[in-house]
Every structure is written in C-alpha cells, then in structure tokens.
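Notes follow the structure.
All protein chains but one are shown in place.
Right after this comes subunit A.
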Amino acid sequence: MIHSLFLINSSGDIFLEKHWKSVVSRSVCDYFFEAQERATEAENVPPVISTPHHYLLSVYRHKIFFVAVIQTEVPPLFVIEFLHRVVDTFQDYFGVCSEPVIKDNVVVVYEVLEEMLDNGFPLATESNILKELIKPPTILRTVVNTITGSTNVGDQLPTGQLSVVPWRRTGVKYTNNEAYFDVIEEIDAIIDKSGSTVTAEIQGVIDACVKLAGMPDLTLSFMNPRLLDDVSFHPCVRFKRWESERILSFIPPDGNFRLLSYHVSAQNLVAIPVYVKHNISFRDSSSLGRFEITVGPKQTMGKTIEGVTLSSQMPRGVLNMSLTPSQGTHTFDPVTKMLSWDVGKINPQKLPSLKGTMSLQAGASKPDENPTINLQFKIQQLAISGLKVNRLDMYGEKYKPFKGIKYMTKAGKFQVRT
C-alpha cells in the first residue's frame, strides 16, 4: 500500500517526508519534478506518475503537493482519497494547512501520520478518534509539554474505535447544547453568449455543527425530500430509514461534519439568479478594444445578491485595461492577464457596470477568442432548489437543545461564455 509521503511546496522543496515501510530515497521525486516542469501549471501535473520502480500519486491542495509513493498495484482513488483525508485532518487540527503551519507543528504532524497509516494501510482516519489519540495543539498544552516534557499522545485507546458508532467519542459534555445545520447550495452553470443556459445544476451540502452532550439520536426531515436526486451520506446516517421514509436519522459525530451532500434532480429547472450583459469587442485595425459588463439580478426570490465577484482570464494580446466601475473595485494583472472585479452587493435600482477600453499589442492581430467570465456570488437565507428542512427531533437525551438552520446559495462553477 502506501509506502512513503513527501510534501513538496510550490518552489519545489521537499519539506517533509514520512515513510511507513522502508525508506525510499528522495530522488524518486525527481520524476515528479520533471512532470511538474512539463506541466505549465500546478493543476496540470498528472496525479499519477509511473517511474521504473515506484508509482507517484499526488494531490495538490493549499499550494502544497502531497506525493504518495507506492510500489504495487492499489486502486488510485484509494490513495488519492487518503491524501485528501490527510489534508482535511491537518486543517481540522491546525485550522489551516500551509507550509509554515506544518513546519511549526511538525511533531504533531508526524504523530498524526503515524496513527493514520499502519504499514501503509489506513488505521485511524476519523478525526474524532485521532483527536482522542493525539490532542490538537493549544497554547496551554504546548507550554505544559515543554515544561514537563510530555507529549500530545493520549495514553488510552480511543473508546470510539471499538463502539458501533466509531465516529463519536463517548462522554461528551456541553453546558450549552446546540445543533446548527447549514444548507448550502451551489449552482454550477454554463451560460452561453446569448445568455441562454447551456447546463445548470444544483449541488448542495448540509454541513452540521453539533455540540450536544451524551449520545443524542437526531432525526431531520425535509418538507420536500423528493427534490434530492442523488445523495451521499456521512457514515452515521441510517441508510434504511432514508430509503423507506426519506428521513435522516443519525447519531451525530461531535463537532463539525458534513452530514449529506446531494444533487438536485436535473428535471427541475434551475433558477439562475444573476445575469451578465457583456460587450467585449476587439477591432482588427485599432489597438484598442471595447469592454463593458453589467451584472443584474434575475429570479432571486426577493433576496439580495451579495459578494459578487467577477473574474476573467483575458487573451494574451491584451496589454492593459483602463476601466471604470460604477461600484466596487477592479484589478487587472498585466502579467497573468487576470481581470477581477469585486462588485459586492447588487442594487437592483442601480445595476453595477464596468466599462472602459483595452489596449492591445500593437501590430498583433486581434485575438480570436473572447474571454469567459467566472462569477461568484452569495445569497443568504435562500436555498435555490426550494429545499426546506421540516423539523429536527432529538431522542435519547433529556435536555432541550438549541437548534438552528441556515440556508445559503452560492455560485459553484458559474461561467459565462462571451
């Protein structure tokens, strides 16, 4: 299975390595660097590289390459999934996953990695179990540890490991019992030149933050569960009850977790809350091009659209842009040719627009492609698919928890072709 792990930063330095079996020389990463050089951008490095004696599987997150070395046949997704899990765990432990943070907590990082894999096979990957084994670092604990010379490693076996609900630790205590659920929906869409929708779909997740004492058993029901077409669950959800009654019944893990992710069936037409009017033209003769974008709300169900950001990769021929926004700020990076415009809130009375000219490379012919515009936005208090949580009940514990549900709609991969 997984032999070794190398962490490589964007400048190509191996800043951490961990071996679960015998030591594999760092030189194996040369193959990776070679591939990295060939690929112009970091995302283009192939996730699987074959070398004469090893296979390198890598994921790229937070500007760090996590490269796993394996020697024998293993399902590639197995390794990739594991690497992502490692990143998630780091994030869970340290808040962010970046090179300096990993270097600062190098002891904990090694401890965690040691626990996650045993002889290359995943052992404990549930964050709840890991946290019981190895306590996350806090300032106080670091101080105590330096004075007493003890470590973060717990001396008891995590109880959850053996129970039927391995994701939950026992003996959880809270004074304020609360459970929050965020229903977050993302719209993935491609809008074509004329403003009509090429594809649009809604992907949603329910993220939960549950801080309840004891062993609560929760059920969450929806007003319109039929909307959910394809769902995947956290292992805690009882599949049987979902199949028969369309109710989510589960004993929640402690803390933050993703309860469910779903896909809204394609038959339902997706309401596109934003439209973009654009007029981008290059002329052959002159070295100036016209650029004009207006954003406006459409089918927002009466809610305001916030956090609107547009970004666009301009063609190489564009030297500079002189633009004036009616609202918000814009930047253009002449090196990467990336234009971004931070609009903020859209006021339906006064639609934000960005107008101006582009100066093109003199003499060069006009670029034959128009840039695509990527859109980001947020709408609070609205689930665009119309999904509504009906009620949340708790069984198994006596106290009355505080419950909260928040809806939000965001743009996922939202592109406007021009």
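Going forward, a contact is a pair of C-beta atoms (placed from the backbone, for glycine too) under 8 Å apart; a residue touches a chain by one contact, two chains touch by 3 or more; residues count from 1.
Everything below uses one rule, namely that contacts and distances are computed from a predicted model.
S.K.: There's a gap in the complex where one chain should be. From "Presenilin", "Transmembrane channel-like protein", "Pyruvate dehydrogenase E1 component subunit alpha" or "AP-3 complex subunit beta", what does UniProt name that chain?
M.R.: "AP-3 complex subunit beta"
S.K.: Among A:Glu81, A:Asp217 or A:Glu397, which residue is in contact with the omitted chain in the full complex?
M.R.: A:Glu81
S.K.: One chain isn't shown here. Among A:Ser10, A:Asn119 or A:Ser322, which residue touches it?
M.R.: A:Asn119
S.K.: Applying the definition given at the start, please give the residues of subunit A touching the unseen chain.
M.R.: Contact residues on subunit A toward the absent chain are 1, 21, 41, 43-44, 46-48, 50, 55, 58-61, 70-78, 80-84, 118-119, 121-123, 125, 157, 161-162, 164, 166, 188, 190, 192, 198-199, 201, 203, 229-235, 238-240, 243-244, 258, 261, 263, 266, 313, 315-316, 365, 368-370, 372, 374, 413, 415, 417.
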